[in-house]
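A single protein chain has been omitted from the complex, and every remaining protein chain is retained in its original position.
Going in written order, the chains are labelled A, B, C and D, and every chain counts its residues from 1.
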Amino acid sequence: MVGEGILKGLAETARNFFGSYVSKERLTTVQYPEQRLPRIEAARSFPFLVYDGSDWQQGMRCVGCQICEKECPPKCILIEKSKDKKPDAVGKQQFYPAVFDIDISVCMSCQICVEVCPFDAIKMDVDVDLPTDNRFAGLLLDKQQLAKSNEYYHGIHPTEAAAVDAALAAERAKAQAKKPAAATPPAAPPSAAPVPEAQPVGGESK
Amino acid sequence: MDLETIKSTLEANVPDCRLEVIVNPSPSGQHSLLVDAEHAFAVASFLRSSAGFNYCSNVTGIDWPAKELSEKVKVKKIVDGVETEIDEVSKTMIPGCLEVVYHLFSMSEKIGPLPLRMRTQDRAEGVHLPSLTPVWRSAELQEREVFDLFGVVFDGHPDLRRLLMWDEFEDHPMRRDYVNPDDYEYEPTAHDDVLQRANQHRSTVGER
Amino acid sequence: MSVTAYPTTPPILEPAADGSETQLLEISMGPQHPSTHGVFRMNVVLDGERVVKLKPVFGYLHRNHEKIAENETYLGSMPYTDRLDYICSITNNWAYALAVEKLAGIQVPERAEYLRVITGELTRLQNHASLIGFLLQDMGSSGTPLMYAFRERENILDLFEALTGSRMMCNYMRFGGCRVDTPAGWLEQAQKVVTEFPRFLDEYENLLVGNEILMERTQGIGVLSPELAIDSAISGPMARASGVNYDIRKVDNYSIYSRFSFRVPLGSHGDVYDRYMIRFLEMRESVKILNEAMRDIPAGPIVDPKMRIRGFRPKPGEAYGRIESPKGELGFYLISDGSTNPYRYRVRPPSLINLTVLEDLCLGVNVADVVAILGSIDIVLGEVDR
Amino acid sequence: MTNGLYLPIVVLLLAAVAFALTPLLLAWLWAKSFSPHKPGPSKNAIYECGLESEGDAWIQFKPGYYLYGIIFLVFDVEAVFLLPFAVAFTGFSLGESIAMLVFLLLLVEGLVWAYQKNVLVWT
Partner (left out) sequence: MDEKLKAELSKQGIFTTSLQELYNWGRKSSIWPLNFGLACCAIEMIATTMARYDLARFGAEVFRPSPRQADLMIVAGTVTKKMAPQVVRLYNQMPEPKYVISMGACAISGGPFKQGYNVLKGIDRFIPVDVYIPGCPPRPEALIDAFLMLQKKIDEQQLTGKDRPRHLTAGEASEFIVPLFGAHDLEPTQNPAVWRPPLVQISKAGTDGSGND
């Protein structure tokens, strides 16, 4: 008879309606501000700079090589290299960025900067509550706002952080082993920057 | 049905059309067929009706600006009485042109892409090319887009208007020599070319 | 001279029975319109309620993707392809990665191919489910089917977020494989979502398919003849609904689709009802592919290690690679001049080309049916205007 | 005496009208005193999906719409008349029923005529 399809549809919605009183899995609403979904580990929102130890100035891994500035598709990173150097984790004198701005009103959170960074200095953050009504100051994060500790990195991406730390520890051990050898011959050429994967060392891409 | 057989059948059926196979050095091996503008419509109709290419999937505009080719040429020159061979850098200007590529497929025989290329005389006035919309209806919107972004005028197109930009817009933005409009007032993370544009803006508008 | 004469639509404006001619009303179903799936505009000339003329206007979301890609490196354009067809971002990445692999002749390891098929078919599932929801929303069923569709879509987006990090903008494929391997437990969760999907499909079909109002509004409306479909290069479910047997997964056999047994559903009338029903059938085929792919996915590397991420310079040359995206044949035509930036980067947008016949389908129908026809063509403005 | 009978009805009527109008009055007072009146050319323009609307909406359209409207109006008014008839339906004798039937049949006869002239056929 004519209305039979419509009745079947209404039966479907009725089943869902009455079913929601019985089985909880039909209620999919998450009452956001009070109740939050468990955070998915690989989530990414905006980049942040990782620093080891407690002092964010000294422990910052970034050496201002400006590879991420060149590779960033929407060009939303600005780096000013410092003139002087500071010792990095291994004790070797490295530059550090005097200014490191990310304009999060342009950033498309595509994590290419994380992929191309040879020093694991920049990683993707997961925080969500960023709406602001201050257009010019609120959306330009400077070095201080970006710097977050390695423990925080372990908090948000545990497995990935563990893998990065293992790789870094291995390189630091290799660099330590090479250092006594390097100490005997005159100033050895600056040891190649530790490179986790296979991309070339510091080669200019242009 | 590789390119050579298609070329020979075309030359047999379409009198005095100038065809040229352009070799594609990349491993994809998709060599293309350059056809002159006058006989393009006849070649296209033949390809469509008897060669079975009934599916024109993609129409692309490409801008080749005038290039200066400098190559080393061995020139025999009398230098202080002695016949010596010196290599001299000769600069030859390759005239620029606008090119339109049609990727044709045959649905029945399931043959791969046959890129059909057409080139205009130059990039200023002689930008007229025959429209292939009467042959393949799919070229209608894509030819309008090539007209809008590159400036190639397709003769015989049923409704040649700008597709993407607004109608009062005058220049053709996808050409290599197009300069973006200047709205660089607030560039907090300007570096490299964005920095030059921001400085240009600062100099033109003066320190605000 | 027009080479092919396909059945033209009947003349519309025959004078009214009692000889009184009526004035035409020219309105624009403009950029901001609830039923145009974004900022798409149609200049419609109406005689009373019947459509006399319909001129689509594009360009309101022309974001100059191709001009920006000419100043970006090859890797830098990958996140931009997510924003082309922003409902199925992984198939856009796949088409771009396939084109670059054809351009530079790169091999892709086995596990990466399987991951590409799995994520590609998941994208097809959520795209077809959302499309049916949007089509019903356009036809007035304010939200119920869309709620069902988005409930399933959220499960699939959670899978994408667990794998690639972002719900909608996955940026997952690299030239020569994928970026990240599956985290622990991802494949089991994906298997759970896929095994539950047929139950959702039955629920969805119960809700919609038998509905008489729906059948009344969609059957016999916007009929697309197979000859016109081939001539206007209509691709994807819209062409197959008119009986054109052309599925690029079967034609090009790209990636490893030859290993999976799936059928290509074909419609017979080519009206809005066929285009809408064919998406249901394609979802069932995708579930079959997903089950087979997840059963025999091998272990192994996901990208060949000597592939350079930075400073990737393919040799000069050009290539046209295409895949079967949920909207149709999505192709990338790349011309390389040996530098790190592509010389010319062209996207073959299936949504734009499927709109070539919008006027032919809409002549003579009522205004309300124009909304249904546009909904069944399944356009996404990011891809139409690029 | 008789006016005493209708007094409650009048008071109730006034109360109902007052109940309906006071929020409107309050809103009007509020708007007049608090929010200034700021009309503008673009605000008062015709809304057409964000574009400037050209052309005019007052056009000659198909007579079919007009006829549909008239036939609907007739039956709408008929329903209003049927209302009191339905309320007092139980207390009626044969005479009143026949009178009402004649009224109904007249209108149905109009509908049959319109149907035969296939005014209701749409396209």
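Going forward, a residue touches a chain if its C-beta (ideal position, glycine included) is under 8 Å from a C-beta of that chain, and two chains touch if they have at least 3 such contacts.
Quantities reported herein were computed from a predicted structural model and do not represent experimental measurements.
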item	value
Neighbouring shown chains of the undisplayed chain, as defined at the top	A, B, C, D
Touch criterion as defined above, residue of C:G30, C:G177, C:G222 or C:G270 at the omitted chain	C:G30
Listed residues A:G9, A:P47 or A:P73, member touching the removed chain	A:P73
Given C:E26, C:E49, C:E110 or C:E154, the one touching the chain that is not displayed	C:E154
Chain B, residues in touch with the chain not shown (by the definition above)	164-171, 173, 178, 180-181, 183, 185-188, 190-192, 194-195, 198-199, 202, 207-208
For chain A, residues in touch with the removed chain	28-33, 36, 45-46, 66, 70, 73-75, 78, 80-81, 99, 103-109, 128-133, 135-136, 138-139, 204, 206
Chain C residues touching the omitted chain (full complex)	30-34, 38-39, 59-65, 67-68, 71, 79-80, 83, 86-87, 146-147, 150-151, 153-154, 157, 167-169, 381-382
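Keep this in mind: only the chains that are shown with their structure count from here on.
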item	value
B-C or A-B, whichever has more C-beta pairs in contact	B-C
Euclidean distance of C-alpha centroids - chain A vs chain B, Å	41
In chain B, residues with contacts to at least two other chains	none
Per-residue overlap in chain D, given as positions that touch at least 2 other chains	none
All pairs of touching chains, each written as two labels joined by a dash	A-B, A-C, B-C, C-D
In the complex with chain B, residue positions of chain A that touch it	69-70, 75-79, 101-103, 106, 136, 140
For the chain C and chain A complex, residues of the former touching the latter	72-73, 75-80, 82, 144, 151, 154, 158, 161-166, 169, 171, 179-180, 183-184, 203, 206-215, 305-311, 340
Contact footprint of chain A on chain B as seen in their complex	186, 188-192, 194
